[in-house]
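Note that this complex is displayed minus one protein chain, with the remaining chains in position.
All chains are identified by letter, namely A, B and C, in their written order; residue positions are counted from 1 within each chain.
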Amino acid sequence: MMPRQLVIKDAINEALRQAMEADERVILFGEDIAGGAGRDVEYPQASDAWGGPFGVTKGLLPLFGRRRVIDTVIAETGFIGASIGAAIAGLRPVAEIMYADFIGTSYDQLLNHAAKLRYVYGGKTSVPMVVRTVTGAGFRAAAEHSQTLYSLYAHIPGLKVVAPAFADDAKGLLLSAIDDEDPVIFMEHKRLYMLSGDVPEEPTRVPLGVARLRRAGTDVTIVGVQKMVHTALEAAQRLVDEGISAEVIDPRTYSPLDTDAILESVSRTHFLVVVDESYPRCSVATDIAAMVSERGFGDLRGPIRMVTAPHTPVPFSPVLEDAYIPQTEVVVRVVRELVNG
Amino acid sequence: MMPRQLVIKDAINEALRQAMEADERVILFGEDIAGGAGRDVEYPQASDAWGGPFGVTKGLLPLFGRRRVIDTVIAETGFIGASIGAAIAGLRPVAEIMYADFIGTSYDQLLNHAAKLRYVYGGKTSVPMVVRTVTGAGFRAAAEHSQTLYSLYAHIPGLKVVAPAFADDAKGLLLSAIDDEDPVIFMEHKRLYMLSGDVPEEPTRVPLGVARLRRAGTDVTIVGVQKMVHTALEAAQRLVDEGISAEVIDPRTYSPLDTDAILESVSRTHFLVVVDESYPRCSVATDIAAMVSERGFGDLRGPIRMVTAPHTPVPFSPVLEDAYIPQTEVVVRVVRELVNG
Amino acid sequence: MTRPNVEVLTDLWTRMVRIRQFETRVTALSAANEIPGYAHTYAGEEAVACGVIPLLTSSDWITSTYRNHGHSIARGVSLASIASEIYGRADGVCRGKGGSMHAVDQSLRMIGGMGIVAGGLPIAAGAAFASAMQGRPDVAVAFFGDGAVHQGAWHEALDFAGMFKAPVIFVCENNLYAETTSVDYHLRTSSVAEMAVPYGIASATVDGMDVLAVRAVAAEAIDRARAGAGPFLLEAMTYRYGGQYEGDTQTYKPPAEVAYWRERDPIAAFREKLLAESIVDRSRLDLIDAQVQIEVDEAFEHAIAAAWPDPSELLTDVYTTYGVSGVA
Partner (left out) sequence: MTRPNVEVLTDLWTRMVRIRQFETRVTALSAANEIPGYAHTYAGEEAVACGVIPLLTSSDWITSTYRNHGHSIARGVSLASIASEIYGRADGVCRGKGGSMHAVDQSLRMIGGMGIVAGGLPIAAGAAFASAMQGRPDVAVAFFGDGAVHQGAWHEALDFAGMFKAPVIFVCENNLYAETTSVDYHLRTSSVAEMAVPYGIASATVDGMDVLAVRAVAAEAIDRARAGAGPFLLEAMTYRYGGQYEGDTQTYKPPAEVAYWRERDPIAAFREKLLAESIVDRSRLDLIDAQVQIEVDEAFEHAIAAAWPDPSELLTDVYTTYGVSGVA
């Protein structure tokens, strides 16, 4: 079959659909992931009113019914905890936390239960569940609907963390996440939902833990985190004019992290810039930088540079938010300074 | 007044007592922080039965009464949220989360409210509260009572994070934390509670954001995180025999972090080892390593080394837990390899 | 409670109209794609905010939600500073840092417009607790929706308040929907008010389309709380005219239901009452309408002309006090 262009939102929808078609055990939990619950008979027009606030799950209700596309109440601890139990009892729940910012309302279930139920009890069970959630700034959605918070998950042994930046990866990684025997946090960037790309029709898996080289180069390695891969690619494109050849890596998954791919690239380019729109402290950017400063130090010919958001909440005002998110020009400048010494 | 020897537990108790004596607004919330609530008349022997599971707050009830030493129910979101509101409404609450591991049950209140209520609303209010909590492995307390989780707080703009390793710092930093206008997470290591040290009788403040040089040296900088400062000091002592002079820095506060002190040290020693018993990914260890790899790269003569726990939950079995926590021998070996190149 | 006098009644009317017209403008501007980000409007629910908030003293505390314009307007925040906030301008009520979802004024003791469902409830309970402990008469009011009762934070906040008899009034704006999900589906009880029982909290359900009915029960709840009788859960039955947020096409609402509630419009009903009982005459109401229209025009004219925040604002007010070396 041929790949077609799909936007990321639709690629995710397709992955869910194909996973649900192939495996009865896959069910969805979330708030208004269909919409109009409880009115299907009385007022059928209400059914599937939303498909979640971004319409990502729209169209799954008519195919799979309320039995498998389950609108919950606003109780993340309730349905994330229930997903853990359901996963152990034989289902493959995919639960949606509407925005990554809301994770605080169910964090214990992930930190102490989903992540630890295998290890603590001696490896007798698995928790095959996926938590889909929505990250990122640039939507004018202010401090409580714009965070990324990747590191809150990547810090925790027992969780896997995926954050795709392209449509094909979104589909292929979500399919792998659903297949996976362990709890996977699958993070979708709201500003990438409408980005389109070639996506194979068939349910092609993309393995977790493998970075993707999105642009080959020789002078510097730029690692972009989720949406920042695109910023890195723009920067790389602009740097061509300055005679700088930048390699761009998309780790795609942050736990496990494909350290080999990053180290291998740095061994050739000798310079590393990490671009991440997250808070700068104890972040995936520091994680990658620290890893290379330990394991790739001998290859480095200059400091590792991190281009991140400042240590502030995400501001609302468009002028402030634009200044908040790492900008292409800054990446270009940082690379230029670095490579030109 | 003369300093006396106090164990950390008692130094903390003294800081609380002095803060409460000096300022009516200081109140305590927590589960069984006194004990025997509701029975003071009927069965007075029950009063102050515990002072928290480690007895840290014992003796404060008789001095300040139930009005200010408030035993709550087991509802961390309830009393952490209430602390936020109380702080805004003029009190200075010090709330205890019995173990840092339990933070998931109130994380939203810290992440989205305590940390953001000032910034988001244009700087009109402050949230002067302290969350005391207990960190650390080595107590045979298994996966849900042994975590450190420093980075879950240090990642978040708006929170301050303090983790003392000595009795004088415990007292002085807690007093500063209570004075502070911002929310401070004050982390006490359960394995350090019985460590004694000189502590001034008077309420001497130790400022937040200032690292302390715990041992001067010339060949390598070892940054220890909380209990690991002691491991670092032991390693430094052992390294003397090998002719290696190790400098040991205790950052004491992790947000703000005294980056200058670390960079200055590395500029003299040219080698950095960070020792942290936390999970290794997206941790304060990676934060410090990344910071130095960016801002102190020119001073480095070798890779930055991180000696941390492995990427696993904390195991119970003494033999496994001992292997889990970074051991002095490992720090010694890592430093030796690094410095001898 | 004695019947409010003419000035009070006219003031309530004015506030309701101010909210309605402001929100109507927000809806229009959103539809025209002029407003950045999310906007959650309060049209239809005016009687709740206006039934409760004008009863409060300036030192009482409020927590609001993302659906806060009505609360802010009822509290007396200037329309211009809310409009500026919605546009992200420097003179917005939050200096542009919060936007529509957080457009409340902390200097009027509105602690926050919490974007997290039920997030404000324990905070309001804590503010109330602190007031009582300090011997002050201040109460706290926490606004939230019907959907919020499912959150752990709701449970823990009511539990805390019930335990410590904190003078907090929990005001549930039961607008029949949490996003697309109707209360028939999401509640297991026939009212939210009943859910107060396990917490030892008094409660009542009131017609949230009738500002005087809301006011009567709220006054009692506030008086009780000030007198030390503890918290209250007030459930106001109301309806949101707009979508969950602007842009929501609301296909989940049966037209008959919409018509039923529109029929019971709180502003029209109150207007009729004022006229029928000859409390205020038509021309006075029309004048208020027209004046508010001008206020709203001016507020948005002001907002779109207002300056953007200086980029340096990005870094300010994360902390009150910064580290010794100036580093956060």
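We adopt the following convention: a contact is a pair of C-beta atoms (placed from the backbone, for glycine too) under 8 Å apart; a residue touches a chain by one contact, two chains touch by 3 or more.
Here the structure is a predicted model, which is why all the values come from computation and not from measurement.
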item: Chains in view that touch the one left out, judged over the entire complex; value: A, B, C
item: Among A:Ser255, A:Thr269, A:Ser283 or A:Thr328, the residue in touch with the chain that has been omitted; value: A:Ser255
item: Residue in contact with the excluded chain [from A:Pro53, A:Gly136 or A:Pro157]; value: A:Pro157
item: Residue touching the undisplayed chain, where the options are B:Leu6, B:Ala19, B:Ala75 or B:Ala154; value: B:Ala75
item: Of C:Tyr66, C:Tyr199 or C:Phe300, the residue in touch with the unshown chain; value: C:Tyr199
item: Chain not shown, touching residues in chain A; value: 27, 67, 70, 72-73, 75-91, 93, 105, 108-109, 112-113, 117-126, 128, 157-158, 160, 180-182, 207-210, 253, 255-260
item: Contact set of chain C toward the excluded chain (per top definition); value: 150-156, 159, 162-163, 186, 188-189, 194-195, 197-200
item: Absent-chain interface as seen on chain B, which is shown; value: 31-32, 35-39, 42-43, 45-46, 49-50, 53, 71, 73-75, 77-78, 101-102, 104-105, 139-145, 310-313, 315-320, 323-324
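Keep this in mind: only the chains that are shown with their structure count from here on.
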item: Distance from chain C to chain A - Cα centre to Cα centre, in angstrom; value: 35
item: Whole-Å gap between the CA centroids of chain B and chain C; value: 39
item: Gap in Å, rounded to a whole number, between the CA centres of chain B and chain A; value: 31
item: Overlap residues in chain B, where contacts from two or more other chains coincide; value: 108-109, 112, 119-120, 157-158, 255, 257
item: Interface hub residues of chain C, defined as touching at least two other chains; value: 92, 94, 96-98, 102, 114-116, 152-153, 318, 328
